[in-house]
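Every protein chain but one is kept in place in this view of the complex.
Per-chain residue numbering starts at 1, and chain names A, B and C are given in the order in which the chains are listed.
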């Protein structure tokens, strides 16, 4: 079928390429004429404006937006201007699902369908396919099903879940109509919340392994914070890059994020150049707020988000206060600054 | 090579079978003569006692224990009685690594080698192979490498980590000599700690999805705890079994534990018969204690352990105290008991 | 000075009484004529409607609302109808500070001042005074300062903070102008978030003490979940009511919430009749959402909120999923239901 794509960044361009490979026709637009030209060279129909893009589609027009969440609202408005009742706008970006709910209601008044598609797959999606979480009205989702089927990974080589039989269901092909407008980004949001938790689990565990030599370091440096109670049990110098690779094979925690961890550690075993200031995007935050709204306890997911905040120093004032209190009640002085660096060099020396 | 196996439960028996398939000879013993007979029928050499088993091996004897952690210490002592300097005892069970450190030191005095092997793979290991985390002296580990290689999954179909070249390293075949005695179970312990975190991440996230209909339920039941602030944003009835299946395809959180979750939800979509009283084994606890010992922050892993404690009602007294305090300072009465059941039936009705 | 009070529940009525004791004149209104009559009997001027109340005040009129947060918006609108530019509406309830920001902006257009007053003190406020956190424009707050001063506790017997000299500052008298409209409820919100954390700290700690006899119980019941590793260290039968009382005297954690805990435990040492289903009000939730918004890590405060959710069974689906996963990968069966009750009766028997 024919699709209009607005936004030709890495994700948008790759989705267009994946669609064209499978025989779909794509009309493309981007604020960068170069981006348009590049895809036109690959077989897409270029366009010079949103109106031009719309003119090159036929009713019911299907326009996919793959643009930063910050400008999605404005672009949806512009696109709606040049569409007609029965047409479909797809937001494949990282919008807050609440915005989907609001936008869908507004567009519904004009007879335009709004479909939100949460898209997971990162830089590997062109070949691996994208996992698609879809929200929107039934009639619109059924119209776009052919393109969802192409963008999704398909059954592939993943072993079928025991007990499932017959034709592959959509969720087995990698796309799912999750519910009305907003449901797609809601499911994607929670997916990312889970991702934070899994990443943190791996990172915390490997951090323990990296410190399994505390008893060795302890014996060298006597003036530590809290003396290690049983240094004889922390005498291990663990090769974490090898352990990450090992766990990919037959272990209960094998996972794609572990694959990435193993790859990262293999290419940069000492993690040189990484300051450990971990960014977070909106989804992790929205997940916690949604859980709080509906009263679901998420201590693990929340802790994984807060670790990221703290990694960027956002715990600084709280920590100063703790030191200030300790100074008050016990006359306890702070450790001298610079111990972290020392700890780092200490490890480096013994490595 | 030839190996003695003590303990023919599911894990022990399957490891013997996997070894024999690959040409190794196994002498087996178990307190249950039936278990011995069953494996003898599959080609193993049965034995009637630990001494008998030892007599059927040749120096350096290699004896693998696959028995409950609670009796490992006693059995290690019995085995050591019938072994000679240069022989090797392997503990493949779930011992605390601290016990490994202690036992290895004791056996070292008698010239007997002690090797601890953390084994992951669950009920799927016979075919899939077991991920092996090994601790012990170099000379003993090199002796047993042929059997480790057989028990491990091997390279299999798992894509190689980008950048790795040449012959497959041991960790790529699924086994790794992690360090001296205790290191194997230490790494396995942390592996299980991570497992708790990943499981909790998935469970918490899916719980949010399961409650994404809070705004619908809210409108039906007006006397809720804390009124939902924006019910219009929680109008989704998400099919969590389908979502779990979907995420197996191309998403960032695809993992073996997600595969299991999808299988569990496909076979029992409403989780009938599960009370949600989650057990924990020693490894999750030891992980937290080790992290506390070495001063590594593990808020995510700890929260995942504490959730399990709470699932079994171990938070009861604390919660009573909270209600008692609220009663004191504000005259706040508790909610009537039974609301959980109501919530359950409510969901059932609307499903 | 003269004040109109709308809402004569426990808090509103007690504030009126405290004001009149100090010589202020109060015009009062409530939807319940009985509540109005009761306070009229104590010396207040009753009124029959909001309009009547307004008519009995003189410009600039000051109207204090002490009503449930759910109806505050509607009542503010009604009051604004009968006020004039320069008049002042005070919201002393538990509104979300975001609503304050919105309402203040709306009223500002009509020249009416809006002041939000976060009020802490519970049932003890009539005698002890209320801690007042105030948000609003300078000119309005200065008008109402006399009544703030009366409602607040004053300097009282609380020792002055070392280093402070001269006249007591407002914050030493128990009220503080924290910033523009919304700032009062914002500070009150965070206050309550902290309260959750302190309550949870006390409850968790006392729960450990209550289980310090695990080693005694262990020896009686062999088939426990995870065997206690060193039962010899958990042989204490701690009298938690006495410990709570003890800590009130000279310990670092002495606090009003500990006072309440001691009182609760003294009056009901076995916490009979408390199911441990802990409610939460909006402030605890808003605190976490605000922290997430501004990127401040609050693992402790969040954990204390999530404990309450879990105490009401909102972790049920997540826990079922964990059991379902365990069943999949290891064939692990759940513990039989009813163990909690058994645990309870066990303790009761041994007590």
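Heads up, the rule we're going with is that a contact is a pair of C-beta atoms (placed from the backbone, for glycine too) under 8 Å apart; a residue touches a chain by one contact, two chains touch by 3 or more.
This one's a predicted model, so the numbers in the text were calculated from it and none came from an experiment.
Chemist: Under the definition given at the start, what are the shown partners of the omitted chain?
Modeler: Answer for the hidden chain's contacts among shown chains: A, B, C.
Chemist: Please pick, from C:20, C:37, C:71 or C:228, the residue that touches the omitted chain in the full complex.
Modeler: Result: among the candidates, C:228 touches the missing chain.
Chemist: For the chain left out of this view, which of A:14, A:47, A:161 or A:261 touches it?
Modeler: Residue touching the absent chain, from the options given: A:261.
Chemist: So that we can see where the missing chain sits, which residues of chain B does it touch?
Modeler: Residues 252, 285, 288-289, 292-293, 295-299, 302-303, 305-307, 309-310, 312, 314-315, 318, 329 of chain B touch the chain that is not shown.
Chemist: Contacts of chain A with the missing chain: which residues?
Modeler: 70, 96, 122-124, 199-200, 202-204, 206-207, 210-211, 225-227, 229, 257, 260-261, 263-265, 268, 271, 274-282, 285, 299, 303, 307-308, 310-332, 334-335, 337, 339-340, 343-344
Chemist: In the whole complex, what residues of chain C lie against the chain that is missing from view?
Modeler: These residues touch the chain not displayed: 97-98, 101, 120-122, 125, 128-131, 133, 135, 152-154, 156-159, 161-164, 169, 171-176, 178-180, 182-183, 186-187, 190-198, 200-202, 204-209, 211-212, 214, 225-226, 228-230, 232-239, 242-243, 245-259, 262-263, 266-267, 287, 290-291, 293-301, 303-304, 306-307.
By definition in this document, only the chains that are shown with their structure count from here on.
Chemist: As a test of understanding: of all chains, whose mean C-alpha position lies farthest from that of chain C?
Modeler: Centre of mass proxy via C-alpha means gives B as farthest from chain C.
Chemist: If you list every residue number at the chain A and chain C contact, are more than half found on both copies (same) or fewer than half (different)?
Modeler: same
Chemist: Could you tell me the distance, in whole angstrom, between the mean C-alpha positions of chain A and chain B?
Modeler: Going by mean C-alpha positions, chain A sits 27 Å from chain B.
Chemist: Of all residues in chain A, which are in touch with two or more distinct other chains?
Modeler: In chain A, residues 252, 293, 295-299, 303, 306-307 touch at least two other chains, as defined above.
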